[in-house]
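Only one protein chain is missing from this complex, and each of the others stays in its spot.
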Amino acid sequence: MPNGHSIAAHAGDLGHGHDPGHGHDAHAHAHHPALQHHFETLGQQHEASTLGMWIFLVTEVMFFGGLFAAYSLYRIWYPVAWAEGSLELDIMLGGINTIVLIGSSVTMAMAVRSAQTGYRKATINWLLVTMALGLTFLVIKFFEYKHKWDLNHIPGANFQFEGPHAPHVEIFLSLYFAMTGLHALHMLIGFGILSTIAWMAYKNRFSPEWYTPVEMAGLYWHFVDIVWIFLFPLLYLVDRAHHFA
Amino acid sequence: MSGHVAPKSLYYSIFGALMVLTAVTVGVAFINLGALNFPVAISIAVLKATLVILFFMHAKYSSRLTKLVIGGAFFFLFLLLTLTLTDYMSRGWHTSPRGTTTAGQLQRTDAPNGGVAPVGGHVEPPSPVQEGQVEGH
Partner (left out) sequence: MTTITTELPASRNYLNHQHTVASWLLSKDHKRIGILYLITVTLAFFIGGLFAAGIRIELTTPQGDFVAADTYNRLFTMHGIMMVFFVLIPAVPAILGNFVLPLQIGAKDVAFPKLNLLSWYVFVIGMIFTLGAMITGGVDTGWTFYTPYSSVYSSSNVFMTGIGVFITGFSSILTGLNFMVTIHRMRAPGMTWFRLPLLVWALYSTSLVQVLATPVIAITVLMMALERALGFGIFDPRLGGDPVLFQHLFWFYSHPAVYIMILPPMGVISEVIACFSRKNVFGYSFVAFSSLAIAVFGFLVWAHHLFVAGISPYSAMVFSFLSFAVAIPSAVKTFNWTATLYKGAIWIKTPMVFVFGFLGLFLVGGLTGLFLASLGLDVHVHDTYFVVAHFHYIMVGGAIMGFFAGLHYWWPKMTGRMYSDSLGKLSGLLIFVGFNLTFFPQFVLGYLGMPRRYHVYPDEFQVLNVLSSAGASVLAVGYLLPVFYFLFSLKYGARAGDNPWGATGLEWKTQSPPLPENFPVTPIVNEGAYEYSKREMKVA
């Protein structure tokens, strides 16, 4: 049931139960173009969208969670290999990427705010900056991967690594590629989503009355940022103090 | 539809806090805290994530249901990690020298001091040359 977010004009409808269906149906058809017909009000629709997106993010947490479970076990079992593997990663590039991605989260929040307050040009601009930062992240990632390729550090048939812990380092790197690869895939999808939203903003679809897609895209983008906030220390900062290796 | 409009200054302050925390996490990583490095790094990450969730994702200004959903996600993730890892951590506890389970036997062939499990549950896994786990009969 919508709770309090309904537009004030729709008094006496849902939640109060006195009006057996007339009145608000007629009103509903002088409605906002974004209102879908199975919803009574924009408020109800917005609440449904918001809850839906949060539940989707829950599924994403569990999705990445399986990888975190595997990571945790093997980090406990193979601390030396984990140290060796992590030290092979470029902390500078990882750090820059972290700053870039957190920055893109700020710009995304600003984009949502601009949509919320009705500034169309600002919305588009903030979205474009967010996308540019996202692209920067992916480009840096590409170079990191390429470097790994050159060193034959990609797990599989051509894997080569020095030292007695090589098989366990291969597990570390398998998880590294699985986790960062999945993350990068999510960023690519996010990029697609943001382009769509930017296009919709360009076409003047959003207003303070309805900017839900921008907000939903924001939630998704922030989630992708949060995953990286965990990936960075888990992968890049395992043993920089050389306790194990 | 009116959501809560946060002031720009809030977003910039949170960004600042996140940058500081990133610097801290990198800095602390170079200090040898032994076994503490991992929990410290995770705690900082959790703090950063909390800031993003509360302020960038507006969870602070959202309904109770939203907060419940967010809590639920982390609760079930916690279940997955804990109940799986506690299995591994508790293998070899109080196992007799001959071993009563396959887990005990594997540990025995590997351990440097002749098969006595270290108290506290750290289990040395088999090296790749050893057999994998024996499937139950």
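In this document, chain identifiers A and B correspond to the written order of the chains, with residue numbering beginning at 1 in each.
The definition used in the following text is that a residue touches a chain if its C-beta (ideal position, glycine included) is under 8 Å from a C-beta of that chain, and two chains touch if they have at least 3 such contacts.
Predicted model only: the values in this text are computed from it and were never measured.
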item: Contact with the hidden chain (one of A:60, A:90 or A:144); value: A:60
item: Of A:70, A:122, A:193 or A:241, the one touching the omitted chain in the full complex; value: A:70
item: Sole residue of A:79, A:155 or A:233 that reaches the chain not shown, by the stated touch rule; value: A:155
item: Footprint left on subunit A by the chain that the document does not show; value: 1-2, 13-17, 20-22, 25, 37-40, 44, 47-48, 51-52, 55-56, 58-60, 62-67, 69-70, 73-74, 77-78, 155-157, 159, 167-168, 170-171, 174-175, 177-178
item: Residues belonging to subunit B that touch the chain removed from view; value: 65, 72, 76, 79-80, 83-84, 86-88, 90-93, 100-103, 106, 125-128, 131-137
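One rule holds in what follows: only the chains that are shown with their structure count from here on.
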item: Separation of subunit A from subunit B, taking each centre as the mean of its C-alpha atoms, in whole Å; value: 21
item: Complex interface listing, subunit B residues touching subunit A; value: 1-3, 5-6, 8, 11-12, 14-15, 18-19, 22, 25-26, 29-34, 37-38, 41-42, 44-45, 48-49, 52-53, 55-57, 62-63, 65-66, 69-70, 72-74, 76-77, 80-81, 84-85, 88-89, 122-123, 125, 128
item: Of all residues in subunit A, those that touch subunit B in their complex; value: 3, 5, 7, 42-43, 46-47, 50-51, 54-55, 57-58, 61-62, 65-66, 68-69, 72-73, 75-78, 91, 95, 98-99, 102-103, 105-106, 108-110, 113, 116-117, 167, 208-210, 212, 215, 218-219, 222-223, 225-226, 229-230, 232-234, 237, 239-243
